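Input: one structure, supplied below.
For subunit A:
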Amino acid sequence: MGSKEKVIMDGKSIDRALSRIAHEILERNKGADDLIIIGICTGGIPLARIIVDKIKKIEGVEVPSGYIDITLYRDDLSRIGYHPKLKKTEIPGSIDDKTIVLVDDVLYTGRTIRAAMDALIDFGRPKAIQLAILVDRGHRELPIRADFVGRNVPTSRSEVVDVKVEGEVKEWKVVIREREENE
Partner candidate 1 sequence: MSDFLSRKDILGLRDFTRQEIELVLDTAASMEDILQREIKKVPSLRGKTVVNLFFEPSTRTRTSFEIAGKRLSADVVNFSAAVSSVKKGETLLDTARNIEAMKPDVLVVRHSSSGAPHFLARHLSVPVVNAGDGRHEHPSQGLLDLYTIRKVKGRIEGLNVLILGDILHSRVARSDIYGLTTMGAKVTICGPSPLIPREYQALGVEATWDINEALRGKDVVIVLRIQLERMESSFFPSIREYVRYFGLNRERMKLAKEDAIVMHPGPVNRGWELADDLADSDVSVILQQVEAGVAVRMAILYLLAHVREEVES
Partner candidate 2 sequence: MSDAPVKVIKGGVIVDPEEGEKEGLCVVIEGGRVTGLVPPEEAPAGEGVEVIDAEGLHVLPGLVDLHVHLRDPGYEWKEDIQSGTAAAAAGGFTSVVCMANTDPVNDDPETTRYIVERAREVGKAKVYPVAAITKGLKGEELTNMGELLEAGAVAFSDDGKPVASALILSRAMEYSLMFGAPLILHEEEITLSKGGCLNEGKMSTRLGLPGIPASSEICAVARDIALAEYTGAKVHIAHVSTAGAVEIIKRARERGVAVTAETAPHYLTLTEEATEGFNTRAKMNPPLRTERDREALLQALAEGVIDCVATDHAPHEDLVKECEFDVAAFGIIGLQTALPLTLRALESAGKGVKELVKVMSYNPSKVIGIKGGKIEKGGPADITLVDLSREWVFTEDVNLSKSRNSPFLGWTLKGKVVLTMVDGKVTYREESRVR
């Protein structure tokens, strides 16, 4: 592996991007009232956590946050030929009339976001759903667009974008590499 890996964002630029996203969220929604930040399992969870921290620093309020597992809402269960292990979903309180910011690491075909929105709507009727993404790599298959984007990265379908979130934010990175066989 490793050899063909290219770092497209390092920890510093990830941190900067998330700071900007936090500001944009606050700006767009005119503050943090009625906001809920929801990370999509599993890649969106650490990013959501950072955004919540940053909002707290800026506004001085702890925005309610949670995470959502979209496995049971996927439209490709029959195609991938195995049963993804189910993960937990944790939604803080009622989402009725709240503005939900879904957070994920990479936006690609849009199918995950579609599933996440279906899942969310089973929990109630939010006022609005917005989408925050660290990397938008294109190739949408559904009419879905992110409201807050860390970076737009042109890719080919034969490539894979990995967001690596071990350790502290400054050690995180986004890499791009060729898809391996059987992947």
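Simple rule for what comes next: a residue touches a chain if its C-beta (ideal position, glycine included) is under 8 Å from a C-beta of that chain, and two chains touch if they have at least 3 such contacts; residues count from 1.
Per the selection procedure, all candidates are chains of the complex that A comes from, given by their letters.
A quick note: this is a predicted structure, and the numbers were derived from the prediction, not measured.
Of the numbered options 1 or 2, all belong to the same complex as subunit A, but only candidate 1 touches it.
In the complex of the two chains, the subunit A residues touching candidate 1 come out as 69, 71-74, 77-79, 81-89, 118-119, 122-124.
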